[in-house]
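Note that one protein chain is taken out, while the other chains of the complex remain in position.
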Amino acid sequence: MILQKFLLRLMTMAVTLFGVAVVVFVVIRVAPGDPIAMMLPPGAGPEDIERLRALYGLDKSLPQQFVIWLGGVLQGDFGTSISLRQDVLSLVLGRLPATLELATLALLMALAIGGPLAILGARERGTAVEAGIDVAGGAALSIPDFLWGLLLILVFGVLAPIFEISGRVSPSLDLPFATQFYLVESILRLRFDLTADLLAHMFIPALALALPLAAIITLLLKQSLKEVMDLDYVVLARVKGFSETQVILREALKNAALPTLTLIGVQFTFLIGGTVIVERLFSYEGLGNMAIDAVINRDLPLIQGIVLVFALIFVLINLAVDLSYALLNPRLRHG
Amino acid sequence: MADRLFTVEGLKVSLPDMARKPLLGPAPMLDILHGLDFTLERNCITGIVGESGSGKSTLGRALVRLLEPSAGSVVFDGHDIAHLPEPALKPLRRDLQMIFQDPMSSLNPRRTIGAIIAAPMRHHGLADRIDERVAAALTRVGLPENFAARYRHQLSGGQRQRVGIARALALEPKFVLADEIVSGLDVSTQAQILTLLDQLASEMGLTIAFISHDLSVIRRLCRNTIVMRAGRIVEAGPTDALFAAPRETYTRELIAAIPLPEIDDDWLTR
Amino acid sequence: MTAQPLCLSIGALSATLPNGDRVLRSVSLDVAAGEVHALVGESGAGKSMIGKALLGVLPPGVRQVEGSITLEGTRLETLAPAARRRLIGARTALIPQDPLTALNPSRRIGPQMTDRLTHILGWPAASARARIREMLAEVHIREPDRVIAAYPHELSGGMRQRVLIAAAFAAEPRLIVADEPTTALDVTVQKQILRLIADLQRRHGTAILFVTHDLGVVAKISQSVSVLYAGMVVERAPAPELFATPRHAYTKALMAATPRYTHPASSLQPVNSAVLAELALEVRAADTEWKRAHG
Partner (left out) sequence: MDSARATRRPSARLWLAGLWLALVFIAAIAAPLLAPQDPLAQDLLYERLPPFWMAGSESGYPLGTDSLGRDLLSRLIYGARIAVIVALVAAFAACLLGSALGLIAGYFGGWADRIISRLVDIWMAFPPVLFAILLVAVLGTGLHSVIIAIAVIDWTRFCRVVRAETMVQARMDYIENARIVGFGRWRIMLSEVLPNVLPPIIALLSLEMGIAVIVEAILSFVNLSISTDDPTWGGIIAEGRLSIHQAWWILVFPLITLFLTVLSFSQFGEGLKSRFDPVLR
């Protein structure tokens, strides 16, 4: 049963990824602009254009191009970037760690802000404390990461310049890193001076990404906790003599968190989607920033590669959420 | 021989068991009703009683064709409706009405009570003098006419259930299915609704299938009774006879398990 | 009546909603040690609120504004919150209404049954485990090890209710609040559960505050009864007396409105509007007096 469900899940994932590939392929090829013309120096002849066209496979029919491209993708070949003239896969893999570190830091910040606030609000339900959390949460929720980013740039970049507002790491520093996971590696290598510099750069963009998610976690988890806390087994725990905090942590939290998990997973994919513009805003050298450049340069292979990588991350997050839901829920675990 | 409105033979209902649905293809079917034979007399309230999982609600839904039976015949007023497609059912729908257990769920929250009662009448060509008809339907169930302008949430539980009755009876149907309609109510309200339904049934000559888990309520209201267990009929017959001399052990157990509001010291140990 | 020691004594208990309306209107009642006292009434009568006030689990916004609750000689109001919680945990227990929501779906049955013994009462884990195995045997559960290791969804409704009853009696409480413990069950299961509660109650000498809306259940399980309407006790009597000669018009009306399979159709009478009008007057009089006393 469980295995069957898992296989079904993998199948739908594959269908989703294929759909994404088709959509992005079709969308970028109805574009009126000619990427080849953009990369040639003025005065190049028509035969130069034809030669390049053939080189990038753009002379074939759309379905043919798609089959060739998809065949390459399945073998790990995403093609060559037109504007950067490099292998798409290595370009993407070079930038992906920066984005993953930023998104993960943002997720941790959102959980660190949202979780305790949700518990506090549920504990103080019906009081002014809860009302305050509701108002703040409602406002934080409706302001998107882009605006938070700008606001934080003003506050921490201009009014009180505590943090960096541009780039990933100070350019003057000498980087001993072997991988692109700078933050992780700086910690592993015990180079905390570098960690501090990286965090100083990541703090504001991560906070901008984290705030809307923190608000959603606060409100959803608090609501879920309140519902669970009206159930008989929680009342029973109070009668047993457990204190309110014990009751929340022992009995309510896990059952309240489970139903919010799926929604928080979806919201986390939104957060990752938000890195595109936030990276741009903070000139942070991640995948999203590269994606915008790729669109502006009409770099078709690079756009396709990046979009597909994002889609892969999204479906993997959803899969991870489903799996952890199944693992945490005894009802499913014992199918 | 009493005049029969429903004649049911070999009624089977199976529903897909989504819990055991395989990866591809349809879910296996789970048998809910295992071939029921019974009749419902005209102008008579028949009680259908059983514990949870007995299939009584599924039976009711098959009678009013919210479900399509998987086998058997359901002859209603001369038509076998067991497998009629929806268009062919349409002219019969007017005569197959239903009152639901939970009026919070069965009354559309965004419509006035008047609109809720009027909609079925308009649909079945009774659009003329509609306000008068709505007022009459409300009066019939003992509600003031000005309730037509109210919404569900402005009514008490008993009043909501009266609206459910008014809506079902507005079409003057030949048959009404009442599914656990008093189980959510307090005893005092329950007594009012039972008395009302009894009085309307005799005035209007209604044929009602009254589904309930409560034998005391069945005893109060129904002339005939069908006792169900696990998708089968255990016993059926006139209510008086069934209570006076139950033939089946299960019926006897069911009756003996009802706590009467009387002091009886060894009831618990019996 | 002989002068048995009182297990629970509630005096002039009033509780209010956030808007100031009273849900309990100066409720007084006594429960003798080892006695089953039924609280009966229709929805909105406040019957569950009394148990919740005693156990300190009133819903958010509902406050006890007046009155005393005395449990085995200790006035609960005089205790600090933590001490009160410990006393409640040690001396009382709750059998809740809905066995489906009364067990934590993500914890195994065993720890849910032992946590009061080990975490609140400080029993060693081994003796707590031995104790619940004993209790499971008392509620006629044949495979205690399977049940202890099970998650709630692996047990039937009747089974879960047995587990809850066993857990309630496990710490030998002096008083159990049973809040409509059989309402969600089928009649045949209800009878088994009622029998079980009565058995254990007699064997352990536990007092029970039995909340129900069903006069039939009241007649079968309780020794004394309080009939409630709108948060007021309208009649209080030993059970045999109440059913033989109900005094208050509302009690009479309630009895006449309860259908009985032994009586033919005609005997059922809806509650008379005169009775309701009289009750409304009583409520108003009580509120006027209360307001005068409280400004």
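To keep things simple, chains are lettered A, B and C as they appear, and every chain counts its residues starting from 1.
Rule of thumb we're sticking to: a residue touches a chain if its C-beta (ideal position, glycine included) is under 8 Å from a C-beta of that chain, and two chains touch if they have at least 3 such contacts.
Remember, it's a predicted structure, so these values are computed and weren't measured experimentally.
K.L.:
Using the touch definition given at the top, which of the shown chains does the missing chain touch?
P.N.:
Displayed chains contacted by the hidden chain, ordered by label: A, B.
K.L.:
Touching the left-out chain: which of B:N108, B:S156 or B:S202?
P.N.:
Checking the options B:N108, B:S156 or B:S202, the one contacting the hidden chain is B:N108.
K.L.:
In the full complex, which of B:T46, B:Q97, B:T189 or B:T207 touches the chain missing from this view?
P.N.:
In the full complex, the listed residue that touches the missing chain is B:Q97.
K.L.:
Among A:A131, A:L188 or A:L323, single out the residue that touches the unshown chain.
P.N.:
A:A131
K.L.:
Touching the absent chain in the whole complex: find that residue among A:G79, A:P205, A:G274 or A:P301.
P.N.:
Reading the full complex, the residue touching the unseen chain is A:G274.
K.L.:
Could I get the residues of subunit B that touch the absent chain, sorted low to high?
P.N.:
With respect to the unshown chain, the touching residues of subunit B are 64, 66, 89-90, 93-94, 96-98, 100-102, 104-111, 119-120, 123-124, 151-153, 167.
K.L.:
Which residue numbers on subunit A touch the omitted chain?
P.N.:
12, 15-17, 19-20, 23-24, 27-28, 30-33, 130-131, 134-135, 137-139, 141-144, 146-147, 150-151, 153-154, 157-158, 219-220, 222-223, 266, 269-270, 272-277, 280-281, 288, 291-292, 295-296, 298, 303, 306-307, 310-311, 314-315
One rule holds for everything that comes next: only the chains that are shown with their structure count from here on.
K.L.:
Would you mind checking the shortest number of contact hops between subunit B and subunit C?
P.N.:
Tracing touching chains, the least step count from subunit B to subunit C comes to 1.
K.L.:
What are the two chains with the top count of C-beta contact pairs?
P.N.:
Top of the contact-pair ranking: B-C.
K.L.:
Report the inter-centroid distance (CA atoms only) between subunit B and subunit C in whole Å.
P.N.:
A distance of 33 Å separates the two centres.
K.L.:
Quick check on the complex: what are the subunit C residues that touch subunit A?
P.N.:
Contact set of subunit C toward subunit A: 18, 55-57, 59-61, 82, 85-86, 88-90, 92-94, 96-98, 101-107, 112, 115-116, 119-120, 151, 153-154, 164, 177.
K.L.:
Which residues of subunit C touch subunit B in the complex?
P.N.:
Residues 42-43, 186-188, 190-191, 194-195, 198, 213-221, 239-240, 243-244, 253-265, 268-271 of subunit C touch subunit B in their complex.
K.L.:
So in the complex, the part of subunit B that touches subunit C is made up of which residues?
P.N.:
Residues of subunit B touching subunit C: 51-52, 186-188, 190-192, 194-195, 198, 213-221, 243, 253-264, 267-269.
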